[in-house]
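In what follows, a structure is listed as structure tokens, so that the remarks can point back to it.
Moving on, here comes chain A:
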Amino acid sequence: MFEAIAFYLFAFLTIAMFYVAVTTSQALYALSALAAGMIFISAFFFILGADFLGAVQIVVYSGAVMALYAFGMMFFDTTREVKEKQGNKAIVIGLSSLAALMVVVIVAAPIVGNNIEAIYPMTEGVGNTQEVGMILFTKYLVPFEVAAVMLLVAMIAGIVLAGKKMDLSLTLMNDTDLMTMKEEDKKVHP
Partner candidate 1 sequence: MLDHILSILIFFPALAAILGFVVNKNSIRSYGVAVATVEFLLALWLWFAFDSNVSGMQFMEQIALVPAFGINYIVGVDGISLFIIILAAFFTMIGIASLGEMKDIKNLIITLLFLQMTMVGVFVALDAIVFYLFWELSLVPMLYIIGAWGGPLRIYASVKFFLYTFTGSLVMLVGMLFMAYFYHQATGDWSFALLDWYRLILPESFQNWLFVAFFFGFAIKVPMFPFHTWLPYAHGQAPTIGSVILAAILLKMGTYAFIRFSLPLFPDASVYFMYPIAVLAIIMIIYTAMVAYAQKDIKQVVAYSSVSHMGVIILGTFALNVEGITGSIFLMIAHGVVSGALFFLVGVIYDRRHTKLMSEFGGLASVMPRYATIFGIMLMASVGLPLTINFVGEFLSLLGFYKQSHILTLLAGTAIIVGAIYMLSAYKKMFFGVVTKDENRNLPDVNKKELFALIPLTVITIWLGVYPKPLLEPINKSVEGIVTLMHEKSISEEAKLRIPNINKDMGLITKSSGEAH
Partner candidate 2 sequence: MEIGLNHYLVLSTILFAIGLVGVMRRKNLLMLFFATEILLNSVNISFAAISHYYGDLTGQMFAFFVIAIAASEVAVGLGLLIVWHKKHNNIDLDNMSSMRG
């Protein structure tokens, strides 16, 4: 009983938050609404017993990603509200609602066979985190490492792209620019 109330509460809240994030013209409101939405999603995870996942969600998503966006937003002059050239709304709303309807119809009418059996069955009594750890480092080791490398690459890309001076690609510059750059460097730190 308790679980149902929690589910509906959080469901309503998430939908409201995301709706605000999508429709507001103020960038700030959008960002904060999005962050709140993230939090409520992690709540779902906890309800579903995926504790570690909920934690990760909060830490990575709400924390890091939102922080990144915040910094990003500060960079772009998003203080004044964003004028949106409104394409004809009908198509947008129509299409997405139709898509939603379709998916619901597919899910509701059990067309998809329900004879999926579990590959890595959850054993009761053991903490979720422990289990996740076990499977993550045994069965999914390779994807895990790949994910690590990917994150590394993303980090370096982020630095290179966003770095102040680093957007002038050395190869594309012609000699004169290179010379001027060199003098400036000498001036800055001789």
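How these were chosen: all candidates are chains of the complex that A comes from, given by their letters.
Here is the rule we use: a contact is a pair of C-beta atoms (placed from the backbone, for glycine too) under 8 Å apart; a residue touches a chain by one contact, two chains touch by 3 or more; residues count from 1.
None of these values were measured; they are calculated from a predicted model.
Engineer: Chain A is shown by itself; which of 1 or 2 touches it in the complex?
Structural biologist: 2
Engineer: Give every residue of chain A touching candidate 2 within the complex, in rising order.
Structural biologist: Those in contact with candidate 2 are residues 3-4, 7, 11, 14-15, 18-19, 21-23, 27, 30-31, 34, 37-38, 41, 44-45, 48-50, 52-53, 56-57, 60-61, 64-65, 68-69, 72-73, 75-76, 78, 82, 84-87, 89, 91-93, 95-97, 99-100, 103-104, 107-108, 116, 118-122, 131-132, 135-136, 140, 143, 147, 150-151, 153-155, 157-158, 160-162, 167.
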